[in-house]
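Please find one structure pasted underneath; my questions will follow.
Removed: one protein chain of the complex. Kept in place: all other protein chains.
The chains carry the letters A, B and C, assigned in the order they are written, with residues numbered from 1 in each.
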Amino acid sequence: MSAVPLPAYLMLALILFCIGLFGALTKRNAVIVLISIELMLNAVNINLVAFAKYSLNPGLTGQIFSLFTITVAAAEAAVGLAILIALYRNRKTVNVDEMDTMKR
Amino acid sequence: MLQMSWLIPLFPLLSFILLLLFRKSKSESTAWIGVLLTGISLVMSIGVFLAVWQGEGIKTEGTWFQMGERAITMGFEVNPLNALMLVIVSLVSFLVHLYSKGYMHGDDRFPVFFAYLGLFSFAMLGLVLSPNLLQLYMFWELVGLGSFLLIGFYYFKPEAKAAAKKAFVMTRIGDVGLFIGMVLLFWQVGSFEYDEIFASVKNGDLSSGMLTLTALCIFVGAVGKSGQLPLHTWLPDAMEGPTPVSALIHAATMVAAGVYLVAAMYPLFQASEAALTVVAVVGGLTAIFAASIGLMQKDIKRVLAYSTVSQLGYMMLALGASGYVAGIFHLTTHAFFKALLFLAAGSVIHAVHTQNIEEMGGLWKKLRITGPLFLIGALAISGVPLLSGFFSKDEILASTYADGKYGLFWLAVIAAFMTAFYMFRLFFIVFTGEARGETEKGVHESPGVMTFPMIVLGVLAVVAGYLNTTWFGTFLSDYLAQGAVELPHGDHHGPAWIPLVATLAAALGIALAYLIYQRGTLSRDWITRSLPSLSDVIYNKWYIDEGYDQTVVKGTRGLSKLGVLFDRYIVDGLVTAVTTGVQRLGRVGSRVQNGQVQSYGTAAIFGIVILLLIVALTGGYFS
Amino acid sequence: MNAWLLSILIFSPLLGVLVLMFVPSSDEKSIKWLGVLGTLFPLGIALVVLSAFKMGGDELQLTEKFSWISYEVFQSKGQVSYPIFYEIGVNGLSMVLILLTAVVSVLAAIASFSIKQNWKSYFILFFLLEMGMLGVFAAQNLFLFFIFFEITLIPMFFLIGRWGYLEREKAAYSFLIYNGVGSAILLIVFVALFMKTGTMNFQELAYTFSLPQAELNQLFITKGFKMGMLIALLVAFAVKLPVFPLHSWMVRVHVQAPPAIVMIHSGILLKIGAYGVIVFGAGMFPDQFKSLAFVIGLFGVINLLYGAFLALTQTDVKRVLAYSSVSHMGIVLIGLAAGNTSGMTGAVFQVVSHGLISALLFFLIGALYERSGSSELSAFGGVAKRMPILAGVFLAGGLASLGLPGMSGFISEFMAFLGLFEKMPVLAAVGTLGLILTAVYVLRAVLSITFGAEKEMPESRDLSSSERVPAFVLLAAILFIGIYPAWLNDMLRPTLDAILLGLGG
Partner (left out) sequence: MTGEMIAFFLLALTAITGGVLLINLTNVVHMVVALIFTFIAIAGIYITLSAEFVAVVQVLIYSGAITIIMLFGIMLTRHQEKEKKAPRLKIILTGLTIGLFFLIMYGKIKDLNFGQQNVELHVENTKKIGVELYSHYVIPFELTSVLLLVALIGSIILAKRDDDEKEAKK
């Protein structure tokens, strides 16, 4: 029954991860940066689930782990947005370039 | 008696310590501490000498400290040579102590002066008693310290300060030579002991090049201490010290230590013909060179100082020309008559309070004791027959001639002529003629404590010559022949005309001085006018001091200045360059820190990628 | 009692800190006296330790060893445990240096009477510094050594920076930076050694490195590694010693720090560098050390001559002495480079002797500064007239410094050069030039202060009785070592023999 080999899934995850990384590092809108991070997390989840099926000792662990990841990602998205909104209220911008208080 | 001889140096040391404790005492009776303790040393030295005369000798050593398997030893040794030195040193020291009681009267730091004298005597006696080179070197330096302290006794005078420093540094240059020679010998022989060194020299354990090298290094030490040619300039300057010091240190004892050193290491020198030749040539050149300077000096003590340098050159010449006995003999007689001359000069200075001979004159009538004693000294040093200097100088000339060094022989004869001339120039100017300057008033003879030592030395200056004469017996050479040193080929009494030549030279010198300075037959500035440039050069001591100033001193100082600049701009500059570099880097780095999270993220990712790349390339297993 | 003796000694200065805590910081007099008492206490214990120390006994005595930190690491060859012990002990060399530390600390505490402000924090730092120094010499493993080594740096930084002269901050910073770089190198070396061998104990390390190369290969220790470690160690300690061209911080510190601190610094802290080179360099990597001997000797001679040349024309007496320290540390290197009995003995003697001499000289400079408010040579003249004792002791110290026989400086110079002449006669002959130059600059400095026409000074009293104690004690020690070196020599022999055995000379 085998068809799709493990490297194919890993490759897909890698491509998505790279896209997400690129977005997180170059996009200027903070919301998009957050979404890109979600995309990266998704890529990781694909890996987890793929390894749950193809690996030295396969099992459910990978899937359960991806569930936890999804949960944490949801929490992260919520907190991230809350921070974003708080920041927007203060500074009237969601532009990442303009968030350079670390420098000052 | 001999077992106790190690106590001899300790009495002056005790005197040094006691007098330092009584430093603040105003009473001048503190001098008696020094006189008494050196007196004890003198008595013991004579006892030792008599014992050695009968053929005894002793050497005792103990471990000073252990260096690996080798023990460095300390101890004392009495042999004919150093027993003689003991007597000379303690005698002159005792007399000078006594003399100083009068001479230093009224000085603020009266006890300190005697303390220093004690320190010096301790060091000098210790030097003489040393059984090995290391111990000799240690006392050698201490002697230098004593000399330094005493030259700088009038510490508030800038000249004294400069002279003390110069004396220390110049002799130190020589000492370093001695140091190198000593250390080289140690690694060749494995010991500092004279005996072992001589034994391995005899066995031919050392290559001839090494023999010459070590001998010359040791000779450099002697050159420094004895004021021989390239390193003589400190000795005349050392006359800034009180006159008794000049008599003790810079005439009779310390400066003779160089000669003593060469004599003590004589087997080493004998083994190297080249070294002996160097010794002889340096000695001969020094003799005539210093004598030539002595012709024109105006300071009574400087004339005597150059005379000392010249006479030390004689001794070196004798040793270099295989005249071991002659050298020691001259050392002995010179110690007496030169000390006498210095003390007499001190007495004159004490009376007239100046050292410039042109401000003196006609003192013969005023100084009824000093005058005749000075005359005795002058006659002795000039080599007038029947006085001590005649015999010893004659022997030196004879041995030089016998050794085949004819050029040096004639140099020595000319030097003898010059010696006679400048001594009598001094005598005639100071003691005869009209009183000059304002010093004539209140001139009085020195007190008894000062004249007594001079009288003793005067007697010795006359009779010391009979220690070793062809007429009455060669006591001294028989005595020295007992020593460890194997004397070179017998006695070399050259042709009979040598004493005649020597006497003639002395007589000519005296006569010329008489004609110029007493009778006025020849004008005083006769030479000056006829040979202006030469006399100028001589008067300025051949410009040696200036030459050293221009080359060595300036060079060293320049090098030092250069070093300071190097330190400031290169060494510190490098440091500054590094710090500014780091600062610049920091500024660049801070520009990278633009506060933008994404840039930081990019940098972090970049770092991770690099690490991953390394892992991927190295195979991923960190071995 | 003996089991804990050494620890008690090391931490005894802390008692002083504890007592000082309860003294109001305005009470100048009692703080100063407590300062002296607080250093006397370690001195007393040091003397007890000395009496417990058996001369010619085992090489290492009064050892203490407790497990301290231990962690385990998985490596390709399996699980390896890395234990770190608290282990201390004394051998002849460290006993001598501990004694020197205790003595100089007391005298420096007395010299600290001239400190004008913040006495309380001054003495607290002072005690910490003493603890660090005692610990450095007693430590028997790299970890402890490093910790104590660092403990000396911090109090020193503040002592220079707060109580020094005009440019004190700059001096303190350059002190910290140079020594910080030195310790960084040291740390890397120590960690590397620990990683490779799994032990930090000096003796075990020395034993490990003395194994045949075939066995060392199993531990991945190559000859190149050893050489690299040695060079790094030498560089690290060269900063401390200091060796040309890393000396400029030391000159600055000598000029700017308060005299009492310079006594400690020049008397003891510089010696840590020499101690390190002896224990780590010659003790652990003898073969490599021997192959570097010429370079070390060359640096020794350069140091000797460079320091001497620069001291010649300095106008500030403190600078003269600072460069003279550079010069004298050259002699230590010369002795080490010789690598034979006399050279090693000479180097260690120089360490002790220079400690005493420079402490004495800086003490006197401090006294002079207090009276005249200057340390320029031109400000002085004819001091011998009003202050004969000060001038006399100063002259004696100067003479000791230029190596006059009968004083400690001579023995060390003589032994060091004796050693070098066996191995590298030409280099040694060049080095002897330094002996002449030393005489010139020492006399120039000493004479222009004590001799000559008298110059006006704000105050011209001779040494007071509290000042005489340090001066005379130091002078007596210098003379004692100079006249009877066998005492010190017997103490050092077992240690030096062990090192020399490794060096094979």
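For the reader, a short list of remarks on this structure follows.
Going forward, a residue touches a chain if its C-beta (ideal position, glycine included) is under 8 Å from a C-beta of that chain, and two chains touch if they have at least 3 such contacts.
Not measured: the values here are computed from a predicted model.
The chain that is not displayed touches the following shown chains in the complete assembly: A, B. Contacts to the hidden chain, counted on subunit A, fall at residues 1-12, 14-16, 18-23, 25-32, 34-36, 38-39, 42, 45-46, 49-50, 52-56, 58-60, 63-64, 66-68, 70-79, 81-86, 88-90, 92-95.
Listed for subunit B, the residues touching the missing chain in the whole complex are 598-599, 602, 605-606, 608-609, 612-613, 616.
Keep this in mind: only the chains that are shown with their structure count from here on.
Core chain by CA centroid proximity to the global CA centroid: C. The interface with the greater number of C-beta contacts, when B-C is set against A-B, is B-C.
In terms of their C-alpha centroids, the spacing between subunit A and subunit C amounts to 60 Å.
Annotation for subunit A: no residues touch 2 or more other chains.
The set of subunit C residues touching two or more other chains is empty. Here subunit B touches subunit C in the complex through residues 23, 63-68, 70, 134, 137-139, 141-142, 145, 152, 155-156, 158, 160-161, 164-165, 168-169, 172-173, 175-176, 179-180, 183-184, 186-187, 556-557, 559-561, 563-564, 567, 570-572, 574-575, 623, going by the rule given at the top. Residue ranges on subunit B touching subunit A, taken from their complex, read 593-598, 601-602, 605. Within the complex, the subunit C residues that touch subunit B are 76, 174, 244-245, 247-248, 306, 309-310, 312-314, 340-342, 345, 382, 384-385, 388, 399, 404-406, 410, 414-415, 417-418, 421-422, 425, 428-429, 432-433, 435-437, 439-440, 443-444, 447-448, 450-454, 485-486, 489-490, 493, 500.
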